[in-house]
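Only one protein chain is missing from this complex, and each of the others stays in its spot.
== chain A ==
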Amino acid sequence: MTEHATSPPPLQRTLAIGRIEPGSAEERKLRETWETPPGWRGWLSTVDHKSIGLRYLLTAFAFLIAGGIEALIMRVQLARPDSTLLTPEQYNQLFTMHGVTMIFLYALPVLSGFSNYLWPLILGARDMAFPRLNALSYWIFLFAGLFLYASFPFGEAPNAGWFNYAPLAGLTYNTGPNIDVYALGMVLLGISTTVGSMNFVVTFLRMRAPGMSLDRVPVLVWGTLTASGGNLLAVPSVSLAFFLLWLDRRIGTHFFDVVNGGRALLWQHLFWIFAHPWVYAVVLPAMGIVSDALPVFCRRPLVGYLPVALSTVATMVIGFVVWIHHMFATGIPALALSFFGAASMVIAIPSAVATFAWIATIWTGRPVFRVPFLYFAGFVFLFVIGGLSGVLTAAVPFDWQLTDTYFVVAHLHYVLLGINVFPVIGGIYFWFPKFTGRMMSERIGRIGFWILFTGFNIAFFPMHIAGLLGMPRRIYTYAPDMGWNTVNMITSIGAFLFAFGVLIFMWDFVYSLRRGPVAGDNPWDAPTLEWATSSPPPPYNFAIAPRIASRHPLWEERISGKMRSRLDEGYILDKGREALGTTALDGDPDVILKMPEDSYAPFWLGVASLVFFSGLALTAWWLAALGLIGCGAAIVVWLWPRRELGQRDDTPEPHETGATP
């Protein structure tokens, strides 16, 4: 336990408005208060959302590369019929790990990276609501990722597909450690997702700058909030499913054991109740990136902010009642098919609202064709294609024809790469100056975009045709007389072209990190609050709490002829690590929050939970017990009430309540 203060802070204080000039003594003090010390100590203990956000981005990108290499190996195997590069078992493990990696270890974490870095800056806050929980969320994500890959080098990786259907994933057909690693790894990863989501929800409700009422919140925030709310309700479903599966496999319960009254379909229900909302969780924040950044390159505010924000939330709400459309071919009653088919079509409405809003923004704006614009416009195009093939498969008979074929593979790649990867790369071009203080290359970026965009369509469009020609997904090879030779060859060539585009992007990234031109605070002339800070931002984000009066604080003068927000003069919070808590609806000042300092507790809690899950995986109960004790110890240290956070008061003399220093 570290005790820094002998007496708790006073119970109340009068907050006053003032300025803190850059370079002043007050500003230096703020910097010292919020700075993470250099070296490995700071590295392991930091709770700064900016460091954590960048770690999320880089780690997720490393997983993207791993998943991409797996995909390329599969495309070599499938390029020609009757290929023998991979054995069926190796192919099973590769396509499973490809799915697991891309969907769980890349798609959401990369968006969490953006949101972790950007939320407090966009919201005008000092940090996330729970900085230590933020660090825990990252460590557990990293450890769960390593855990899921732990059996890969031994040739024992998960091998029953990313949706891991029972009974194939049961002990009868799958005796090795493959599925145990997947099951326990997913429960561990679920903890990371859950605590991360809690943090976003509470940050949204409590940490917005004063004056930032709900209708002044940028769309990226709505996207991540909706995803987080969805995750809080959906992740328990999949964690439970995987835990029950593990119990079936290693303890001997009967949940999915058909011989003893269990039901294989229970797995599908629990899995898809989670996995369909998850699909929206991995796209809504990315759509938010586009809704906020695309208008910057159209030189006008987003058309239809309110409908777009509402449709973001509506998508997730409807997303909770469409899971059966993954199960149309399982023989469930026709009434259920009709209901879920209809619900799946309804979800096209909020998606279309957003799409038309983006098109109208481009149409009525004065587009500036910089690299981020290309990625965002490309996203709109790919979203329309992926969305259309999705609506098609909402029709039950059509789905029966195409389920488990490459048509579905094409659809999901258009949706996930189109709505996730393109906005993400566009977002990195857009916020790279904020992250690093330097610009990425316009010329290389343009070349990279066209290679990525061309490669993507060459790779994935023919998959629609392969599916219509009846090629099932997840087959390790095919006979030469099936008529699938040409489409597969084209897909493989496109896949390598796409990978080349990713390489160009990475080269630009590394090159610009060192050599890019210096960016300045607001190189794109963007309207939102993160661009009001220096690039990269100071450790305390904002010297004073800015007061917000519109959605576009930096564009107010040109929109209404008058600056209405106050960004350089605001509430002063400088008595140690402090942040302003505001009311949930209007963003009125509500409480002065004492923020925790850097702490090792999140790291050790992460390590202890990794030990616990390793113990379960090895069925070494003593190791699991050890891990559990470690978790308990870390949590007690973490939550022990502390004077300097105003959580306890055991000074001998009762001090005067309400004393103003």
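To be clear about the criterion, contacts are C-beta pairs under 8 Å (C-beta built on N, C-alpha and C of every residue); 3 or more make two chains touch, one makes a residue touch a chain; residues count from 1.
Everything that follows uses one rule, which is that contacts and distances are computed from a predicted model.
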By UniProt, of "RNA polymerase sigma-70 factor (ECF subfamily)", "Transport permease protein", "Succinate--CoA ligase [ADP-forming] subunit beta" or "Cytochrome C oxidase subunit I", the chain left out is "Cytochrome C oxidase subunit I"
For the chain left out of this view, which of A:R80, A:R263 or A:R446 touches it?
A:R263
Among A:L54, A:L232 or A:A395, which residue is in contact with the omitted chain in the full complex?
A:L232
Contacting the left-out chain: of A:I548, A:L605 or A:A634, that is A:I548
For the chain left out of this view, which of A:K29, A:R80, A:R446 or A:R564 touches it?
A:R564
Touching the absent chain when the full complex is considered, from A:W34, A:Y117 or A:F130
A:F130
Hey, which chain A residues sit against the chain that's not shown?
8-17, 129-130, 133, 194, 197-198, 201-202, 205-206, 210-211, 213, 215-216, 232-237, 239-240, 244, 247, 251-255, 257, 260-263, 266, 269-270, 273, 547-550, 564-566, 571, 581, 586-594, 632, 636, 639, 641, 645-650, 654, 657
